[in-house]
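A single protein chain has been omitted from the complex, and every remaining protein chain is retained in its original position.
Note that the chains are named A, B and C in the order they appear, and that numbering of residues resets to 1 at the start of each chain.
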Amino acid sequence: MTVLQIIFLGISVIIVIGALMTVSSPNLVHAALWLILALAGVAAIFVLLEASFLAVVQVAVYIDAISILIVIAVMLTRRAMGETERQINRSWLLAAFAAFMVFSGILSLFSQVPQLANTPSDLVESSEFYIQELGKALVNVDQSIIPFEVASVLLLAAMIGAIFIARPPERAGGDS
Amino acid sequence: MHEPWIFIAFLIPLGIILPATAIGLNRLLAPRKPNPIKQSTYECGMETVGDTWVQLKGQYYIFGLIFLIFDIEAVFLFPWAVAYQQLQLYMVLEGIFFILLLAGGLLYAWRRGALEWV
Amino acid sequence: MGDPFTLIADFLRDLLLGFGLDPGLTTAILKFVGAAVTATIALTLTFFTIWLERKLIARFQDRLGPNRVGPYGLFQTVADFAKLLTKEVLVPEGADRSVFMIAPLLVVMSVVGLWAVVPFAPTLFGSDINVGVLYLVSIGSVGTLGIMMAGLSSNNKYALLGAFRTVAMMLSYAVPMILTLLIPTMLAGSMGLTKIVEAQNPVWFVILSPIAAFIFYISSLAEVGRTPFDLMEAESEIVAGFHIEYSGISFGMFFVAEFLHAFTIAVLTVTLFFGGWQGPGAEAFPILGFVYFLIKTAILYFVIIWIRATFPRLRIDTINSISWKILTPLALAAVIFTAIIDKLTPGDGWARVPLHLAGSVILIGLTLIAFRAYARSIRKQSEGSGKSLAQTSEAGS
Partner (left out) sequence: MIPLSWYLILAASIFCIGLYGVLARRNAIAILMGIELMLNAVNINLVAFWRYLTPSIINGQVFAIIVFAVAASEVAVGLALIISIYRRKTTVAVEEINLMKW
């Protein structure tokens, strides 16, 4: 066991606990906070994978923006479902079984991946280089320019659509 | 390349542990005599009325939403900015086109009155 | 002689290696010592900055300020800390106990974490990660989460309202802040803070893009919630905001975080826009660079206190309007201007200053024209409908 392996196992335990509490906690605010813990663990995993840019982006996007949005939405809809109400539906056993079957299915697929026991080769370039490459790839006509511009259209559509949907109905005259 | 992160991996837990130590010291030093009056909700001496979970206004969601979209935009633009010195002019213009589309979104929100705090 | 930092680090490293320790372990121990020193210095510094701020504010208001404990009242904060330490921490009834206790820790963590990447001198920095700028954004915003947790767990409707108002404000101001951070990144060609400081060798970025520096400074002030933006503790409206139910040292932690964050803003603005440790002779003698850094930081910190002593609190709708309708469009325009101008002007150093400055002047001029047109439309509206000016401006644009 090397130090890196121990760190990886520690982070994995945190992520899995966070994920399990997210799906099982009856209090939705707590579920959101556990989700944040799991997502922070994923950021640490990105650091281990030497994708430092994605690690900080994970924190900036998921922890600072998405999870806060989720908590706001929980607060806005808090009156609809109290903690006392059933949080899981009738077929939850079936759901657990399905999830377990998918998990074992994925595990059984691993035997077909030849590089499974690979350990990473050292990155040849400086870490600065990879961010520059990423930036160039995003605007290069031969590489990912289409996803880049499509993403901007997608974000624009999401923003317009979400504002359109989420605005309070006019007749109600404000719901503060 | 993990090396610069070691410092951060130490500093962030320390940032939690040091204040936690202060709070732990407080546990040792401070008196603890809770009573119902002391623990009641503080509203400058008034009795609290109604449920704590007041209905918040939907405007909070709109602000969070626009913030989220701009956050993602920044994620796309930061690698572009890092590579900026090595880009051709047309590549820079593509980035600017990206910004302008999002600015259009902001303009839409403004026009719809979604930025008003009423 | 001029570089005590490397000297100390090398001495410690040799000492540990002399004990026969593994080199990897030695690095880890050194990093740990560095982190512990950084965190301790940062938190101890607040004792001083709180005293300084109280003293300065008092002078601004023609008072004496703390002057009883120690020379010039220097130990006033220590006494306050001792008092807070021996006060009972109350947990209100119906509060979410664990979340309630974790919230202040997160807020402190987010501020202390910012210090990890700041280069204080050419040879004195915690860690030189290549994504420093985004790291600042992401760690700094974790404080928002802490405030939200404080409000959610207090079981008090004013705490909840205060927390959500603060969160709305912080989210609003994070947008222009992130956008302006693109400008130093673009000019330096890197997100690492040491590289950004090095890229400011002849010309500071504040000269190339004064608008960006201004927006960054203002929006980080709003992130902390200093006085023109101190909605979170608008005691006339929402009792005391998100920390209403906190007492004793738990409250003290919010207090520490706020004051340390105010100082950290000065540190970050100096690093990103005012050349960091740059100055004559700084590269040869790192300790000189550290002195320059401290002087610049002290000046900017003084300006923060000055602003606090001068401006009254803004109204919540005005605050959010400033961010969305002025700072964000301005930041977008500044990014576009800088991107185009810097591509068109070849050359380094002072050669690219005139065009950049011209761009800034044009942008400021356009902003002023837009303000003028807006003010005129408001005036026309009020004349047309016969309403008073105050009523129309309250109704919004």
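As a working rule, contacts are C-beta pairs under 8 Å (C-beta built on N, C-alpha and C of every residue); 3 or more make two chains touch, one makes a residue touch a chain.
Bear in mind that the values here come from a model prediction, so they are computed numbers and not experimental data.
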item	value
Touching partners, among the displayed chains, of the absent chain	A, B
Sole contact to the chain not displayed, among B:Ile12, B:Val75, B:Ile99 or B:Leu115	B:Val75
Chain B residues that touch the omitted chain in the full complex	58, 61, 65, 68-69, 71-72, 75-76
Touch residues of chain A, complete complex, unshown partner	2, 4-5, 8, 12, 15-16, 19-20, 22-23, 28, 31-32, 35, 38-39, 42, 45-46, 48-51, 53-54, 57-58, 61-62, 65-66, 69-70, 73-74, 76-77, 79-81, 85-89, 91-92, 94-96, 98-100, 102-103, 106-107, 110, 113, 115-121, 123-124, 130, 133-134, 137-138, 143-144, 147, 151, 154-155, 157-159, 161-163, 165-166, 168-169, 172, 175
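One rule holds for everything that comes next: only the chains that are shown with their structure count from here on.
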item	value
Any chain that touches chain C and chain B	A
Centrality ranking, top chain (CA atoms only)	B
Distance between the centres, which are taken as Cα means, of chain C and chain B, whole angstrom	14
Between chain B and chain A, distance of the C-alpha-averaged centres to the nearest whole Å	17
Chain centre separation in whole Å, for chain C relative to chain A (CA means)	28
In chain A, residues with contacts to at least two other chains	52-53, 57, 60, 64, 68, 72, 75, 127-128, 131
Residues of chain B engaged with two or more neighbouring chains	5, 53, 56, 60, 64, 66-67, 71, 74, 78, 81-84, 86-87, 92, 95, 102, 118
In the complex with chain C, residue positions of chain A that touch it	3, 29-30, 33, 36, 52-53, 55-57, 59-60, 63-64, 67-68, 71-72, 75, 126-128, 131
Touch list for chain C against partner chain A, complex	24, 96, 99, 129-131, 134-135, 137-139, 141-142, 144-145, 148-149, 152, 160, 164, 167, 171, 174, 190-192, 195
Interface residues, chain B side, partner chain A - complex	1-2, 5, 53, 55-58, 60-62, 64-69, 71-76, 78-84, 86-87, 91-92, 94-95, 97-98, 101-102, 104-105, 108-109, 112, 114, 118
